[in-house]
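What follows is a single structure, written as structure tokens, with notes after it.
Yeah, one chain of the complex is gone here, protein chain that is, but the others are all in their spots.
Going by the order they are written in, the chains are A and B; count residues from 1 in each one.
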Amino acid sequence: MSTYLGMPTAPPGVGHLRGTQPFDIAARRALGNSQLRRNLANATSTIRARRAAVVGELPDWEALREAGRAIKAETMAHLDRYLEQLEEQVTARGGTVHWARDAIEANRLVTGLVTDAGAREVVKSKSITTDEIGLNEALAAAGITAHETDLAELIVQLGHDRPSHILVPAIHRNRAEIRDIFLREMPGADPGLTDAPADLTAAARTHLRQRFLAARVGISGANFAVAETGTLGVVESEGNGRMCLTLPETLITVMGIEKVIPRWQDLEVFLQLLPRSSTGERMNPYTTLWTGVTPGDGPQRFHLVLLDNGRTAALADQVGRQALHCIRCSACLNVCPVYERTGGHAYGSVYPGPIGAVLSPQLTGVEENASLPYASSLCGACYQACPVKIDIPSLLVHLRARHVEERRQRRVPSPESVTMAAAAWVMASPGRYAAAQRAGQAGRVLGRDGRIRRLPPPLSAWTSARDAPVPPPETFRDWWRRERGTAQ
Amino acid sequence: MRIALFVTCLADTLFPGVGKATTALLERLGHDVTFPQAQTCCGQMHVNTGYLQQALPLVRRYVEVFEDCEVIVAPSGSCTGSVRHQHAMVARRYGDEALARRAEAVAARTYELSELLTDVLGVEDVGAYYPHRVTYHPTCHSLRLLGVGDRPLRLLRRVAGLDLAVLPDAETCCGFGGTFAVKNPDVSTAMLADKMRSVLATGAEVCTAGDSSCLMHIGGGLSRLRAGPRTVHLAEILGSTRDQP
Partner (left out) sequence: MTARDEVLGRIRGALGGTGAAPGAIPRDYRSAAGMGPAEVLDRLSERLRDYGCRVYRVTAGEVPGTVAAALAERGARRVVVPPGLEPRWLPSPPPGTEFITDDGLSPAALDSLDGVITGAALAIAETGTIVLDAGPGQGRRVLSLIPDYHLCLLRAGQVAGLVPEAIARLRPGQPLTWISGPSATADIELSRVEGVHGPRTLDVILVADA
């Protein structure tokens, strides 16, 4: 048995890692939203095609994936050492490193840093980590206004909404909805604003430009942090990241501890894997790499906040640890047949889709997100697409096992556990198995015209939309025995 | 060659025709088929629902039953996938390294039907006759867990009389996923709806695949809607001849 108990998980009541409903219930509502279904189908199929084209272009894609996997595995095995090295390098280059055990501590730290800088407003570049910890709410509680500057995050923020995709957080909104949100929420928006994406984008540019020019504090996440050199990296498309990273006097970067990579050379792997897997581009329009503070260029005060918030609990699980290898490209979302139909909100966490289904339960503790490991048909498309080869189907099965084991330890029986135990008892003996087959043939009375239209619960979930086959008059083993006798 | 049939619990209980067709096909090709009668189930349903401990005796049983067989065939990509990718893992999780090694050895001799035919027996034309328009759904586990690739299609292309139609979005899951269909019935149904739309778009009378489970799902949906096409296992098509259609 692997050990994974004992490390503190992400605390409840802060941030966005837990939904209010189990996945199957939330999914049912999402499936009924035909606009959402259409947006998602269009978006995911478009990105899938782009990704396939640019991945197919590289003859060494599989070698890059294998290198990415190996680098991440090695990082996790020596995470303490690489984080200490990172801290040393960032400090030597004029930055300040802070450590946060959890969301509450990270929020308190960042709020304090903003207040110390004398700012009441901050500009933020896209960061799922700060969504995870609920930083905007914490800043608001301290009277500080956070302006999201990524276009999709801005749409989500102005719409008082939640992100639903790692890469395209407003994937659930269409142009007409976005126009309405802008007209309602953007001070001074032109009432003649059309719903053309170019016009909406221009409106966002105008809305944000003065905020960028006036900003004294910027907040960002990080895609990578190189332990060897203390270099941080942010990968983006719009230039809002560059604005946040270069214009303010003070920059605060919040980063999960698993984002460190050992060596400068390792960037050559991830800067190839990430853009092609993520947006399906050969390279994203802008990547900023900075090391501490550069006199006369960019922020002169740099704070790096290293966040745990349940990551060490995931690290303690020798199987589950792989989920920490994720580089947040969202390729697994775009190929997932479940995500494509439900969208991200049904997962209840800022980390949706297949990777979210294995990451969120580990950050919060499996019992607090117990429906997520089951939110997959185990079709394996995610594993095939993952640029760092995270075996998501195996992780899903592993977390299902943890859920079952934790329930058993707490002695919570369920109809399912009773059924599974009974089935295993039956299957463990050919005699009992054959007897059960014969008992099952009693189900023939349910059949009409060779099909069964209604079964009792829990199998009624099957017959809600599908006929069930009528058991045949004779099983295969009975036929064999009749035709060939009991010899093999 | 002497080939042991692992018929799988689902085919044994609900789709015996799949086992009979597999037997007839291999015997027609001149091989001896055996059926070790102590076999039950590979345990995949238990593993995939999280009941790994309950699967342990099933893993042990599979190993003990098939350990002495030279070659094992299962008419299921999914069950073969479980034998190959889950059995040793389950044994190791509960500290039984010896069982894990034995499981790996048996798994290395366990083949899905299309793999056995093309890779081990080296045949593509099995002398079958099946005069119908057929579309092929590559099930997720045969496609991605086993990597059977185009082996089933190569076999189907050599079937006399068969009119093979290309399935749109073939590689998308049908939504079965074992207990997924019961735990997340709404999402499963949404996926099934799209798969049925693809099948209907081909104009085929028959949708085939290498797994009875996925076919039970797709076929159950088509039957409920009286949509027209029926589902037939790959083994049953390859087992058909002019004399015994």
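What we mean here is this: a contact is a pair of C-beta atoms (placed from the backbone, for glycine too) under 8 Å apart; a residue touches a chain by one contact, two chains touch by 3 or more.
Small disclaimer: the values here were computed from a predicted structure and weren't measured.
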Inset, instruction - For the chain that is not shown, enumerate the shown chains it touches in the whole assembly. - result: A
Legend entry - Candidate in contact with the missing chain, chosen from A:77, A:140 or A:412: A:77
Inset, instruction - Among A:142, A:189 or A:316, single out the residue that touches the unshown chain. - result: A:316
Inset, instruction - Sort through A:85, A:157 or A:284 and give me the one touching the missing partner chain. - result: A:284
Legend entry - Listed residues A:133, A:243, A:366 or A:382, member touching the removed chain: A:243
Inset, instruction - Could you list which residues of chain A touch the chain missing from the display? - result: 3, 6-8, 39, 42-43, 46-47, 59-60, 63-64, 66-67, 70-71, 74, 77-81, 83-84, 93, 98-101, 105, 149-152, 155, 168-171, 173-175, 178, 197-198, 200-201, 204-205, 208-209, 212-213, 226, 228-229, 231, 237-240, 242-243, 246-247, 257, 262, 264-269, 271-272, 279, 281-291, 294, 296-298, 306, 308, 312-313, 315-316, 318
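The definition used in the following text is that only the chains that are shown with their structure count from here on.
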Legend entry - Mean-CA-position distance for chain B and chain A (Å): 32
Inset, instruction - Report the residues of chain A in contact with chain B in the complex, numbered from low to high. - result: 1-2, 23-24, 27-28, 31, 337-338, 341-342, 373-381, 383-384, 394, 397, 399-405, 416-417, 420-421, 423-424, 427-430, 433, 437, 440, 451, 453, 458-459, 461-462, 464-469, 471-472, 474-477, 479-481, 484, 486, 488
Inset, instruction - Note which residues of chain B are touching chain A in the complex, please. - result: 4, 7, 9, 11-20, 34-41, 43, 45-55, 57-58, 61, 85-86, 89, 93-95, 140-141, 143-145, 171-173, 175-192, 216-217, 219-221, 223-224
